[in-house]
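What follows is a single structure, and I will ask about it in a moment.
Missing here: one protein chain of the complex. Every other protein chain is in place.
So that you can tell them apart, the chains are marked A and B in the order they are listed, and the count of residues begins at 1 in each.
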Amino acid sequence: MTTTVETPPPVTPEASRRARRRASGSLGRYIFVRFLLIFPTVFILVTMVFVFMRLIGDPITAALGGRLGADELAERRHEAGYDRPLIVQYFEYIGQVFTGNFGTTLTDNQPVVDVLLRYGTATLELAIYALLVAFIVGIPLGMLAAAIRDRWGDAVLRVFAILCYATPVFFAGLVLKLIFSVWLGWLPVSGRAGVRTELSLGRQDGATGIYLIDAIRSGNPAYISDVLQHAVLPGITLGLLTAGIFLRLVRTNVIGTLSMPYVDAARSRGVREYRLVRRHAYKPALIPIVTVIGLQIALLLGGAVLTETTFEWQGLGFQLTHYLSARDFVAVQGIVALLAVIVALSNFVVDIIAALIDPRVRY
Amino acid sequence: MASIDPAVDIRGLKVTFDTDGGRVEAVREADLRVAPGEVLAVVGESGSGKTVTARSILGLLPETALVEGAVVLNGEDVVQLDRRRLRELRGTAAAMIFQEPSTALNPVYTVGWQLAEGLRAHGKYTKRQARAHAVEMLRRVGIPDPERRVDDYPHQFSGGQKQRVVIAMALALDASVLIADEPTTALDVTVQAEILDLLRRCRDEFGTAVVLITHNMGVVADLADRVAVMFNGEVVETAPVIDLFRAPQHDYTRRLLAAVPRVELAERAPHAPDESVGAVVEARGLEIEYPGRLGRKAFRAVSGVDLRIAPGEVVGLVGESGSGKTTIGRAIAGLTAVTGGSLRVLDTEMRGVREREFRPQRRRLGFVFQDPATSFNPLLTIAECVAEPLIVHGVADSGSDARDRVDELLEAVQLPGAFGDRYPHELSGGQRQRASLARALALDPELLIADEPTSALDVSVQARVLDLFDELQERFGFASLFITHDLAVVDRVAHRVVVLHHGEVVESGPTHQVLGAPSDPYTQRLLASLPVPDPVEQASRRAELAALRESTA
Partner (left out) sequence: MARPRRASLLARLPIVHQLRQSVGLQRGMLVAGLVITGVFLLTAALAPLIAPYGFAQLRDENGLFGAQQPPSAGHLLGTTVGGYDVLSRVIWGTQTAFLVIVVAVILSIFIGVFLGLISGYIGGWIDRVLVVVADAVFAFPTLLLAIVAAIVISGGQSSLWGGVAAAAVSITVVFIPQYFRVIRAETVRVKSEAFVESARVIGARAPRIMFRHVLRNSTRTLPLIFTLNASEAILTLAALGFLGFGIQPTSAAEWGYDLNKAIADVTSGIWWTPVFPGLAIVLVVLGITLIGESLNDLADPRLRARRRLAATPADAVAESAPASRDAMGEVL
């Protein structure tokens, strides 16, 4: 086929030098534009959460209705300002969110931001373990599957990948717990650490809240091993979910790049097959994966809620379910809105990283 | 010739693929010999097996392709070699140049890295040496400022420069054979001339043998010493280039050569410019800008273009990629907004026009698109597609109502009426372009815009479609804007020619005048860069082009 391809007009050396300068300039512009995009995203999500939560009425009635008399309820509603027009409440809420105020929980009267600071580190620690598992399992196996595509090993790996995300994290967690904690007794059933460990780590000066770091700083090997033992099952549970997705994605992308003409071109120069796969297929295949990792953060957070509930891991997700069952919708709204901000921010960071490692950056 | 060992010797090559449609013999019987320092052109149309033959020299066919016969390179039979030895030969004994330079370079590595990789694959270089050698190679293929550009990524080079880089990689290990698979097909003709010069230098200065795969007979005449013609998986004729063009032996070669369009400056009945009748298209100071994205400056594709098409006149719009020729065609058809100046089409001012106002005029206008593969809705039959304009403009109520008219139209473009019941993918490219003409002519338009209607077709098919266009134009008398990058095609069909360069008109006038005695330096260069399918004439033209470059450089 001889379709003519529109190529840019010939570039003189001067023009190409200018193009190079433009390229670096466009990275700056890209970051700026991408940064601006955070605001509508957060705004839309926060608005959506607000609208949804208020469709069912006010939080006070939801949380305390039935327990208080009608008069008292009305008084509490008036105090909290829930009897004002919805639009007034909405603008007040948006204003608060953009100043970092996510409200105060109804049931135990704590600022939502404090809840986040106290429990956020636990979720962060869990997410890091999970990502580690996902990277270590998903990426090499995906590369392997691509290299042996359409053979038995490939089929097995692919079914493994599908099983990883076909298995609800809470079920995977329960089964792992059943086998390794209850039947074999190798690992603890739940929690982030033993009671004694938790107490002494909490007393430490300048505790980070990330137990592994705190345990290493304490220098006590018993603490370290205790923390690690507690982390194994939750980390694997949440990590495998993402690993399945990574595996599939890496496989598809590597197969795609292996069929690119430049791989054939390198082969025609006598480059070794192993190197063709290692250098020419993997790197271009991994760049889009970075972007997809950004989208996995959302999935990871959703999975974290379930994993934390399964393993009684005292993180944000665990707190969320706690407030959900207490029908404390101010807390729920606050936590969800905060998570929206975190997702938007981390997607921003991931997109920037993807742009930085891709030499063809443009927007 | 017999005294020297050939650089490549292909004997009784047969290549079979297993596809969804059963076994396919890509190459049935090929015997080819290339002497050192010789350029052998392998020509043929798509599907003739020329690319498969060329790739077999480096063993670059998929493992599952069944290869029989012998391909002797440097005294070794490539077909029989194990993978290790084959790898050692790749790049050192023979190297390959690809059709599409932008995809033959890995976008995430610098060109220097990729050059060095090829060198180091054969284990003779340290990092520093490899880099120095890479710089040297880039200099040799004419990349300015190679010390700096060696660290650039492929996307920072222009199309022609990328092809130079690909050639540098092929030359890097002093391969005695270069396999060039359509090396200039993706490039503009002025760039093509430069790349052909570079390949000629490879042969002359390094004594490299070149196997040149091409469908372009002009390129053959320009560069080849000997020619092998492939048809249907077989080599039907091999001859020195002069003999082949002067006295083709095989029937297929004769047909192929006859179909090649050339600039002949045949005196076409000049279109009588009738000033009293309003023009079909009238552009004055036409400007078209594409809006930039988010704070980026707008891209001006067309600036200050004056253009007039009288009723019944065929105007050829010529230019290289990026010249804005397609943009002008789209603006006339109301597909792209006009941002400045004035453009009157069929008595409607297109600047700021609303679709609602222009829609009634659309029945007076037809459009033929470049790519026959995508110009029909794959889910509708040809008859339904051709009937579409009739239905949209209320001439017919339904497909069956329009069927008589559709059959008439199909007959006019020389397609049997039964083709109306087929789906687009069941037609060949040439047949689809003819059906496309039928659709464009359904409402007997006053103006037909044809955007590179033949550039995706093989030459013999192209010739038939051009003949048909001529005939239809005479019969229906429509005015036409014929957009093309090929000067020879424009010579065949146009009354007048308009030459575009970077969005501006550099020259316009009657066809024989513009192509016969161009006054603008760019037109001159464009014309001189076009290789003519005649080796003797081409040799003298090459000298002219060199002189022209001297004078304008």
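Here is the rule we use: a contact is a pair of C-beta atoms (placed from the backbone, for glycine too) under 8 Å apart; a residue touches a chain by one contact, two chains touch by 3 or more.
Everything numeric in this text was worked out from a predicted model, so none of it was measured.
Colleague: In the full assembly, spell out which visible chains the left-out chain is touching.
Modeller: Among the chains that are shown, those touched by the missing chain are A, B.
Colleague: Out of B:V392, B:A412 or B:L468, point to the residue that touches the absent chain in the complete complex.
Modeller: B:V392
Colleague: Check each of B:R363, B:R492 or B:R525 against the chain that is not shown and name the one that touches it.
Modeller: The missing chain is touched by B:R363.
Colleague: Which residue, A:A155, A:A222 or A:L356, contacts the hidden chain when the whole complex is considered?
Modeller: A:A155
Colleague: Which of A:Y82, A:F135 or A:F170 touches the chain that is not shown?
Modeller: Answer from the full complex: A:F170 touches the omitted chain.
Colleague: Specify the residue from the set A:L131, A:A193 or A:A340 that touches the hidden chain.
Modeller: Per the contact definition at the top, the residue touching the missing chain is A:A340.
Colleague: By the contact definition given up top, give the residues of chain B that touch the hidden chain.
Modeller: Chain B touches the chain not shown through residues 17-22, 24-26, 45-49, 51-52, 55, 61-65, 231-233, 333-335, 359-360, 362-363, 365-367, 369-371, 373-379, 385, 388-389, 392-393, 423, 425-431, 436, 439, 458, 460-461.
Colleague: Just the residue numbers, please: which parts of chain A touch the chain that's not shown?
Modeller: 1, 37, 40-41, 44-45, 48-49, 52-53, 55-56, 62, 149-152, 154-155, 158-159, 162-163, 165-168, 170-171, 174-175, 177-178, 182-183, 189, 248, 252, 255-256, 259, 294-295, 298-299, 301-303, 305-306, 309-310, 320-321, 324-325, 327, 329, 332, 336, 339-340, 343-344, 347
To be clear about the criterion, only the chains that are shown with their structure count from here on.
Colleague: Using the average of all C-alpha atoms in each chain as its centre, how far is it in Å between chain A and chain B?
Modeller: Their C-alpha centroids are separated by 48 Å.
Colleague: Which residues of chain A touch chain B in the complex?
Modeller: It is residues 1-11, 13, 16, 19-20, 23, 29, 33, 260-273, 275, 279-280, 283-284, 287, 358-360, 363 of chain A that touch chain B.
Colleague: Contact residues on chain B for chain A in the complex?
Modeller: 46, 58, 60, 83, 87-92, 95-96, 98, 100, 102-109, 114, 117-118, 121-122, 144-145, 152-153, 155-161, 166, 169-170, 172-173, 182, 185-188, 190-191, 215, 293-296, 320-323, 370-371, 452, 455-456, 458, 485, 502
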